[in-house]
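Working notes, beginning with the structure itself.
For this view, one protein chain was removed and the others were kept in their places.
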Amino acid sequence: MKRLFLLHKMPYRNYRHRRVNKNMPYNKTKVGIIGGRSVVAGELLRLLLAHNNVEITYVESSSKPDTPVGSEHPFLQGKVSLDFSQFDCDFIANNCDLVFVSRPHMQSATVIEQLHREQIKIIDMGADFRLQDPGLYPAWYNVEHPCPSIISEFTYGLSEINKAQIASSKRVANPGCYPTSVILGCFPILKVDGWDFSRIIVDSYSGVSGAGKKASDKNHFLNNYGNVIPYRFGEHPHTAEMEQALCWGSKSTKILFFPHVLPIERGIISTVFIPLPPGNKSTQKELTELYQNFYRKDVFVRVQEGYPEIKNVAHTNFCNIGLKIDERTGYLAITSVIDNIMKGAAGQGVQNMNIMEGYPEKEGL
Amino acid sequence: MKRLFLLHKMPYRNYRHRRVNKNMPYNKTKVGIIGGRSVVAGELLRLLLAHNNVEITYVESSSKPDTPVGSEHPFLQGKVSLDFSQFDCDFIANNCDLVFVSRPHMQSATVIEQLHREQIKIIDMGADFRLQDPGLYPAWYNVEHPCPSIISEFTYGLSEINKAQIASSKRVANPGCYPTSVILGCFPILKVDGWDFSRIIVDSYSGVSGAGKKASDKNHFLNNYGNVIPYRFGEHPHTAEMEQALCWGSKSTKILFFPHVLPIERGIISTVFIPLPPGNKSTQKELTELYQNFYRKDVFVRVQEGYPEIKNVAHTNFCNIGLKIDERTGYLAITSVIDNIMKGAAGQGVQNMNIMEGYPEKEGL
Amino acid sequence: MKRLFLLHKMPYRNYRHRRVNKNMPYNKTKVGIIGGRSVVAGELLRLLLAHNNVEITYVESSSKPDTPVGSEHPFLQGKVSLDFSQFDCDFIANNCDLVFVSRPHMQSATVIEQLHREQIKIIDMGADFRLQDPGLYPAWYNVEHPCPSIISEFTYGLSEINKAQIASSKRVANPGCYPTSVILGCFPILKVDGWDFSRIIVDSYSGVSGAGKKASDKNHFLNNYGNVIPYRFGEHPHTAEMEQALCWGSKSTKILFFPHVLPIERGIISTVFIPLPPGNKSTQKELTELYQNFYRKDVFVRVQEGYPEIKNVAHTNFCNIGLKIDERTGYLAITSVIDNIMKGAAGQGVQNMNIMEGYPEKEGL
Partner (left out) sequence: MKRLFLLHKMPYRNYRHRRVNKNMPYNKTKVGIIGGRSVVAGELLRLLLAHNNVEITYVESSSKPDTPVGSEHPFLQGKVSLDFSQFDCDFIANNCDLVFVSRPHMQSATVIEQLHREQIKIIDMGADFRLQDPGLYPAWYNVEHPCPSIISEFTYGLSEINKAQIASSKRVANPGCYPTSVILGCFPILKVDGWDFSRIIVDSYSGVSGAGKKASDKNHFLNNYGNVIPYRFGEHPHTAEMEQALCWGSKSTKILFFPHVLPIERGIISTVFIPLPPGNKSTQKELTELYQNFYRKDVFVRVQEGYPEIKNVAHTNFCNIGLKIDERTGYLAITSVIDNIMKGAAGQGVQNMNIMEGYPEKEGL
């Protein structure tokens, strides 16, 4: 199997900075968004409208064509004058350098299958191209993948881990929200001797925005207020995404993943419980330093001595990580927090676009 | 027009206490609930299950017959073993002394039309029999009333104001949530000389539970969280209910009513702004005492010197009222808070049942 | 060491029902509350005021003597006319049959040391008499116990597990909130062969009310809103309480306990991760039935097939438990939810009082 991801933080060359002169507007990246009504699309629009190097040329919503983008995302009113458009492959090919696809799984693949012969760059915000092994998709999503032959064209877009490959890719699968928090939290010790990933526990809690905009019992205010909702114990397909990213060599990683919904809008807190290696000598302080060193060049990862809290990453592209060792019971707990709509979706999408386009990584973030 | 309500706190005889001996279970009131899946029905069930003098004999939900009541109201699991039943007029007539009807407007009237020849007592939790003037219903609800001839059989069930009539009624229209807060807040000065109700302002804020259980954009968590939603300015039909209750003699009351949705589960805070009478001499303290005297026998109304707050009435049947006079601008502001599901619906329903059945008014509350 | 608790659900005789005739008021239990300003005391008052067999004779708050109880607990205004009193040992001995002590750790012990020669019954809501081994207190609370010799007089008051002992005790240590959720969740399999408690993980999330009423950074609205706050990883003294209760025979139980604060008022959700026994044959369904059987006589424990949610236990004395097995990774996850102020404190306190006084266990709950 092709290893598009998980090469250990290969040296990543300086940004191309393709624009010689910032004042030449024709030099901007022309960006389209497919699936323009989603929560993630709204956040992408917010970020891209403030991005110095981007011109938004196309926002697709085939269910609401010719209506103003601001009618669906009222916080953008007065900032965007575009209307939603029908899906139109030719128009996209002629008017976009790069498109974000923000559709539910299966729909995303169907759209991308139509686009994938075009020369444009594609960042898929959905789940359809994250799992490299074509057999995993039907195993976890209970449905055949609509176009398994395209999967291998995609690079897994966890920006900090896979930067060099992302920079040279035209197709990027933006990671899931939970996996972003968990993989960033685990990666620095993945290849350190002794750490056993064969049976780790991940207990995660996410804000309601992860469940999307469509009204349902699950996101009814009365069901969330003052409540926590456990769901999909051991069955969430993000499990496969985490396990894929946290394999290494002969290491066979298995994860028990238990997601819950919190009564907040944004944010994920994931706790990973890993047994300490037998005869472990690393202190909490040393491990924290190892992490800080690992992420020293990554502007969006903060490794902390205290406990990470969602409020410090909400509305940002940061991932905050804290490590706690309990010698008495022999466990390491890794706490990792992100904004699920930012670093867990739109923020990382823009970060990946910056890497692909040679812009400074934190431009517009 | 028959004046079923608004007689000024007529002397109300002692409770009948129809049961000579508390230990005789056959003496309990057999109660049915129609529209058993609603938020209000859930709260009614919670209250009635703990009520010493009630046996629940019937819970109707024609959309989910033969499923356990606890499946719809999981907080009641282990406390109730009933299943939902189809609507069945004969069964109700034979097995219930009293039914609560908790259906949306129009549906409530349709059900009651079928029941109204029966000898059972009926408390309608809906809006269909609150407006005594048959012309008001189509004016405010934009639809013809399905059975206007029955309207006059109903007593307006604002417990504190209309106690004597409720006690002798077999048909009670339980008040709306907003009107309960506003009418209790205004009634003590309605007949005091000088107070002019011809053009008062009512600014109200309610928790999301008022909007019911059915998932919609309006009660989507992401639309409510961190937000306040104004709606139906000047058009909410509760306006008519308030105006009807706050007329007196030749006083022609007009109310500008502006409702909003708060990001909380339960509670209403209503502020009524009334101009001080010309040459007003009443101090805030005197007015507070007038109110305290007016409600001195009403166990569920607390007139306070400070500001009423929702948290002190949530999950209770209380209405807290506070009065503030601003001499500089010449206004009285009446702040009134209730739990919209309790005093604004199910709690007042049980209070009315207690009054109708001769039980102590606060039994089960 | 004396085994005051953890005897396996010994047969528990019928309630004494000490009162022959319900109408004889002198027969009521005269109850006092020490530490009357706390959140837990407020909830105790709410419950006891509605309890048919209780008369509240004394509410101590030495910091606010002679002020109305309702001024501190405004939701009780109009329901209680008592004032707070100074601490007065003689008065308590002469006027109370039973006192609840709701003071911070160390203070609770100091008060009880003064009272313990009196014949009155004592339910300590605090932490000082939960740990039977006198060496554990200084190890987990970092301070010497003020009166270690009294510890052995106390029965651990986890109602469902220790009912018979509670019924015959005059001194009861009401359990902590987290331990209540965790012990009830684990107890049914504690003595089943194969389940290994030597290194289990407990990940718990609690509402803010657990942190008390005193304003601090930790309970500042801006620190909690939209946030989750991890704290005291591996160091929370409730760990010792759980481990004490979950030892059995030669089983040496060790727990990694990781508590967090949720942005809600009430409720705890605890997830216990336990490895499946080697060669486990029990299905999720069988295990659920084992639990349901274990708690079949316990009115306040609901074992569910689905996921327990806080909203279904908030404002109740219930503990809801759900079991999930993941064969792929070999773990059982036990999810247990309670209202931390009810089953986690005041509710269980009243339940214990009912057991001690021979009243029906759910009286007033």
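When the chains are written out, they are named A, B and C in that same order, and each has its own residue count from 1.
The criterion applied here is as follows: contacts are C-beta pairs under 8 Å (C-beta built on N, C-alpha and C of every residue); 3 or more make two chains touch, one makes a residue touch a chain.
Because the structure is predicted, anything quoted here is derived from the model rather than measured.
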Interface partners of the hidden chain - shown chains only, full complex considered: A, B, C
Of B:I34, B:I120, B:L262 or B:I321, the one touching the omitted chain in the full complex: B:L262
Touch criterion as defined above, residue of B:E153, B:E289 or B:E309 at the omitted chain: B:E309
Sole residue of C:S85, C:N224 or C:T335 that reaches the chain not shown, by the stated touch rule: C:N224
Touch list for chain A against the chain that is not drawn: 22, 74-75, 77-78, 226, 299, 302, 304, 309, 311-316, 318
Missing-chain contacts mapped onto chain B: 199, 201, 203, 205, 207, 223, 225-231, 233-234, 254-256, 258, 260, 262-267, 269, 271, 273, 307-311, 314, 322, 324, 326, 328-331, 333, 335, 337
Residues of chain C in contact with the chain not shown: 39, 208-209, 213, 215-217, 219-226, 263-265
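Everything that follows uses one rule, which is that only the chains that are shown with their structure count from here on.
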Chains linked by the largest number of contacting C-beta pairs: A-C
Centrality ranking, top chain (CA atoms only): C
Cα-centroid distance, chain A relative to chain C, in whole angstrom: 42
Distance between chain centroids, defined by C-alpha means - chain B, chain C (Å): 37
Distance from chain B to chain A - Cα centre to Cα centre, in angstrom: 49
Per-residue overlap in chain B, given as positions that touch at least 2 other chains: 226
